[in-house]
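The complex appears here minus one protein chain, its other protein chains still in place.
Right, subunit A next:
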Amino acid sequence: MIGIGNPLRGDDGVGPAVVEALKRRGLPEGVEAVDGGQAGLGLVGLMEGADRVVLVDAAEMGAEPGAFRAFGPEEALMAGEALGCGVHGARVGVALRMAEALGCLPPDVKVVGVQPRQMGWGVGLSREVSQALPRVVRAVLEVLGSSCGSCIREE
């Protein structure tokens, strides 16, 4: 599980926040939680060798702040395409597309996107995203579970 985003930019910090929450809760066996921060294309290397990857990132989905959903890499890939190739700031879309093009995309990749309220400079999640955090964590565990069988410990 890799959390992406910058905790200095409000709700963009949701990825790293989920990593922290998962670590506090205890990780299912065989699962590693990685704070990917602003890894950019480093994400390609972070995913390498994993059987399954769940990425958590802030995602503008036109939904209510704190809303979240899991989707396959194809939607994120489309986002990468729309972006062009500013690879310094490459996020999930560009990195996934690159991994795919290089033939090193892990066989099972899911993205859990969380709708941010704000991503301006400032430390701390909005109330909405903060309140959604436990549900996001559960959703991430479910996605991991549907991928890795019965390795989930329920709360």
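By our rule, a residue touches a chain if its C-beta (ideal position, glycine included) is under 8 Å from a C-beta of that chain, and two chains touch if they have at least 3 such contacts; residues count from 1.
The criterion applied here is as follows: contacts and distances are computed from a predicted model.
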item	value
Omitted chain (choose from "Tol-Pal system protein TolB", "tRNA N6-adenosine threonylcarbamoyltransferase", "Hydrogenase/sulfur reductase subunit alpha" or "Ubiquinone biosynthesis O-methyltransferase") - UniProt protein name	"Hydrogenase/sulfur reductase subunit alpha"
Residue among A:V53, A:V92, A:V109 or A:A132 that touches the chain left out of view	A:V92
Listed residues A:M1, A:L22 or A:A39, member touching the removed chain	A:A39
Where the unshown chain meets subunit A, residue by residue	6-9, 12, 34-42, 44-46, 48, 57, 59-61, 71, 75-76, 78-80, 82-89, 91-93, 97-98, 101-102, 104, 111, 113, 119, 121-123
